[in-house]
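The complex appears here without one of its protein chains, the remainder shown in place.
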C-alpha cells in the first residue's frame, strides 16, 4: 500500500500543498487515550517555519478533529484530522511545471502520475503533508508517554557544527520537547543557526544529521525476520522528505570496529539485564533489548535553492535552465526533527499494539 | 506480519539453524520465469562459507523445489524451496543457553519467545536462514534480468581497506556476479582478505560497508508516501543479520553538502531524461528517476568472537563470563553481499509487479 | 487492519453518526479518472432516506473533495472526501446508553472500546458511515465504466414479494442505475413498497435479499488460494451493516443439485469461451471466467424497531426493557443496494489494479 502505514495502528495521509486540505487518519489506537489539543498545537508549532532559515509561508494549522475523539479521549475508531490549507498563492504554476526541479519529485511524479498530478507547490510531495503526521504523532506520543516511553531528537550535526552527545537521556528528551531549535549545547546551537542563516543568505540550502533516542521500550518487541524494529522504523522514516539514510546505534560510524569493540556486553543493573555500551542501538536480532533505541537520520539539503540550475523540460524533452522563485525552506532539518519524533511514535504504537494487543497502550499494566 | 514480506510478490521464510530444514516460499512471481538450477547453485555457492574467514560448518544446500515450478519455469503459484540442514552437531547447547551472547538475539529472543525458542546455533536468528533468501533471490534476479534490470554489490570497505568506486556499472555488475570475493580492485581485494584473516586469527571479528547498484529500473516506480523505494528496500535489508545502517545515494557521506552540490541536475542524453550526478541514488521523492539505484549498507562485525566476554545468565539473572566455542564466522560481509542482491531482487520484483501488474515480469514489453 | 480495505486500491473510512464529519480516503486509484460530481450526487441521493420506509433524518451529504482531485480528474494520490454531519440532534443519549439495543453493536462496541466509544446514534457503527463508501464508490464505478465493467443490484426479495430474475443484464443494470427503488418488475415494486410501509406502520422492520450482477469483467482475475474473488468481495460486503449472508451464483439455492446440474458447461460464442449456465456466478476456482459475476446478499431486518424489547443494562448488569424512540429506518435494503454496488466497485478496482497494474483503470487497453 502507499499512503497507509502500520498493521495494528494504521496511519493514512492525504493532501496536496495547494489543495483544500491535508490531513491524516489514525486507525487502531486504543480507546481512552487523552487527546490534548494544547500538546498537538505545541508540536505543530515546533514543525512550523520561523525565521530566515524557513519558508515565508505561514500556515496556522488550524486543524479539525472530525472523528475518533469523544469527550477528550480517543474512541478507538478512526481518528481523522483535517488541516485546511489557507496560505496557498494563486500564482500560475503551469508555466514552469515541466521544468523538473533537481532533487525534487516533479519528474518522477510525472513518470508515475502521467501529468494528472497536482504539481502546485510540490503537490502531494510537499513537506506540508508532514503537518498531518505531526498532529497524529502528538496523540501517539501521548499514548507512549502514558506507558513511560519517551522520544527525543536533536540536530546532531549541521553545517559542520556538531551538537554534544546525548547524556542523561531522560533530561535531554524533556529539554528537547519544548526547544524550538533542537540543539542541546547552547554554543553549538547558536553557531549552527548562524551558519544556516549564512547559507540561506547565499540562496543555497543545507542538511545535516538528526539523532533520536527512545527510552522506556520494553524488551522483547519486534517481529523478525522482516518486521524487525529497524525495518519498520526505517520504512516509515524514509517517507520523510529529505531523509536519505538511517542507521541504528553506531553502524556507519564504527565501520572499522572489531566484534570485541562493537558487541555490547550485558550485565545486571538493579536486577535488570542491561548493556554496558549501546552500539547496537537497543536492538539485537531486530528485537528490543530494553536499552534505549538510538538511531540517526541523514537529512539531505533542501532541494529548493535560489541559484540557477540545469534541468530539463520534460514536456518538450529538452535541456533547460531553472531559476526557482517563491517561498521555500533553505533548511528543514530543524523542522524535520519533530516529524521524526512523530513518525517514530506512530510506528512504535503500531509495533506495541501488535505485540501486546489493541488495548495495551491505554492500560495501566 | 513477520516472516512474510511483500504485497504483490511475497517472500515467506522459515527454519532454524539446527532444525530439520530451512527454506522459503515465494508467492506472486509471474508465471513463465525460467528456474535455472545452475544459477541458483552458483548463488548459493557465493553465500557459502569458505576459507579461514568463514565458519567451518559446510552445508551443501541441496535444496528441493517442492512446488511452483513446472517444466523448468515458474507456474505463478507459490514456489516452495526446502533446504535440509545436514551439518548440525549433536552437542548439547542447553548448558550455555542462558548465557546471552553479546550482539546476538539470544536474550531478546528469550524475552519474546519466553524460553520456547529453538536456541541451538541461533535458531531462527541464524544467518543460515539467508540461504533461503539467496535461493529465492536467484529466481527473482533471473526475472529482473529478463527485463534488463541488473543488481550488483561489492565490499566497499572492510578492515580499513577501501575498494575502488563503481565505474562502468554494467561491466562491474557482470564482473561481480561470478566473483567469490566481491571486491573490484584486485590489490584492495588481496589486502582486505589479508586483514580479515588477521582478525580471524585473533579470535575477533570484522564488519564493513557494502555498496549496491541497480541498473535498468524504469522511471516512475515507488509508492510514496510510505512505500517509497527507499522505505521498502530498507525495510527488507534490515532483516539481514548484521546490517545496522542503510543509505541511498550519498546521504551520510555528504552530510555537510549544500543543495547546490547535492542536487542532481537533469539533462537529456540520447533522448532520455538523465541525471548528471547521482547523489540521490536514483530516487526522487521515493520514486525511481531512471538513474541507477545506489545504496550502502553498514555491516556490523559478526557478534560471535572467541574472546571472553562479559554477559549475564538470563535464567539466574546474574552476571557471567562467556567464552564462545564452536563454529562461527569471523566475517560475514563477503557472504552477505549476495544476500543483499537477493533481498533487493525480491523487493524490486514486488514493487514492479505492484506497479505494472502480476504478468509484467515475464512479459516482453 | 480495520478501517482500511484493499492492497492496490485502498479505502479507509472514518466518522461517527453524531461527530463533526464522516468520510473516506481512497488511495491507489489510477491518475486521470474523471471525478463527476453529478454522478456522485446521484449515487448519494440513491442512498439517502426517503418516504415512510426510511428514517426522518435528512442529511444533504454536501461532501468536500479535499484532496486527490485536480482539474476534474483523479491525481493518483489519496482522494479524501469529507461529509459533514449537519442533522445531528442535541438530545441526551447518555441516559439510555447502557441499554443494549438488540441486534445492534451497542454492547459489542462497549466490550471492545470499554466505554470510550461515541455511542450517540450508533457512533462509528451507524449506517451513516456508508455515505462515504457511496461517494468513493461512485468514482470507482466511473473508473470501471471506462473499462466496460458495469455493476447493478436489485431487491430480489422483500416482505415475501419477489422481483423478476435478471434478464438482459446490460439493460437491467442501466435501468437500475437511476431507479430510486431498485425493483425491476413494476408490479412487484409496488407490492413490495406497500408491504414495507405496512411493516413500518407496525413499528417493526424488514430485511430481504439483494442480487447483484457485474458484467464486463475480464477472465483470469482473482488471487487464490486466499484472495479469491469470492473471498475479497464477501470480506468487504460483510462490512455493510445488516448483511449476514453472501452467496455467489446459486449456492444455497441449489443445495440439493447434482454435479451434472450445477456444472456450467463451456461453449464457444462469437469466438469467446462462454458458459451456458452460470450457477457458479462467473467464478471458477476463485478466478473470473468472463461470465457475469453474480451474487446475493441476505439483509437482516433493521434492528431498530419501535416495539418494546427485552435487553440488559450493561453498566448495571441487570435485565431491562427497551423502548427505542428517535429517527430510524424500518428498512434499509432499498438504500443498501447502492452501498453494495459501491463496495463491489471499490473491491474490483483493487483486484484489477493488483492484477494489471496501477495504471490499468485509466488506460485505453
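Every chain is named by a letter (A, B and C) in the order it is written, and numbering of its residues begins at 1.
What we mean here is this: contacts are C-beta pairs under 8 Å (C-beta built on N, C-alpha and C of every residue); 3 or more make two chains touch, one makes a residue touch a chain.
The structure presented is a predicted model; accordingly, all values stated were derived computationally and were not measured.
> Have a look at C:33, C:46 or C:100 and name the one touching the chain we're not showing.
Of these options, the touching residue for the absent chain is C:100.
> Just name the one of C:25, C:65, C:83 or C:129 that touches the chain not displayed here.
Considering the complete complex, C:129 is the one touching the chain left out.
> Given the contact definition stated above, which residue among B:40, B:53 or B:79 touches the chain not shown here?
B:79
> Return the single residue from C:56, C:111 or C:187 that touches the missing chain.
Checking the options C:56, C:111 or C:187, the one contacting the hidden chain is C:111.
> Under the stated touch rule, tell me which residues of chain A contact the chain that is not displayed.
Touch with the absent chain occurs at residues 7-8, 354-358, 360.
> Tell me, which residues in chain C touch the chain that this view leaves out?
1-5, 7, 13, 100, 102-105, 107-109, 111-112, 124-125, 129, 157, 159-160, 199, 202, 204-209, 219-228, 230-232, 234-239, 241, 244-252, 254-268, 271, 273, 275-276, 279-281, 283-290, 298, 300-305, 307, 309-312, 314, 317-319, 330
> Since one chain isn't shown, list which residues of chain B touch it in the complete complex.
Residues 1-4, 6-7, 10, 12-16, 19-23, 25, 27-28, 31-32, 64-68, 70, 73-80, 82, 112-118, 123-124, 359 of chain B touch the chain that is not shown.
FYI, only the chains that are shown with their structure count from here on.
> What chain sits nearest the middle when you go by CA atom centres?
A
> With chain centres set to the mean of the C-alpha atoms, which chain is at the far end from chain C?
B
> Averaged over CA atoms, how far is the centre of chain A from the centre of chain C? Could you give it in whole Å?
From the centre of chain A to the centre of chain C is 38 Å.
> Measuring from the mean C-alpha position of chain A to the mean C-alpha position of chain B, what distance in angstrom results?
27
> If you average the CA atoms of chain B and of chain C, how far apart do the two points sit, in angstrom?
45
> Where in chain C do residues touch two or more other chains at once?
Residues 7 of chain C each touch two or more of the other chains.
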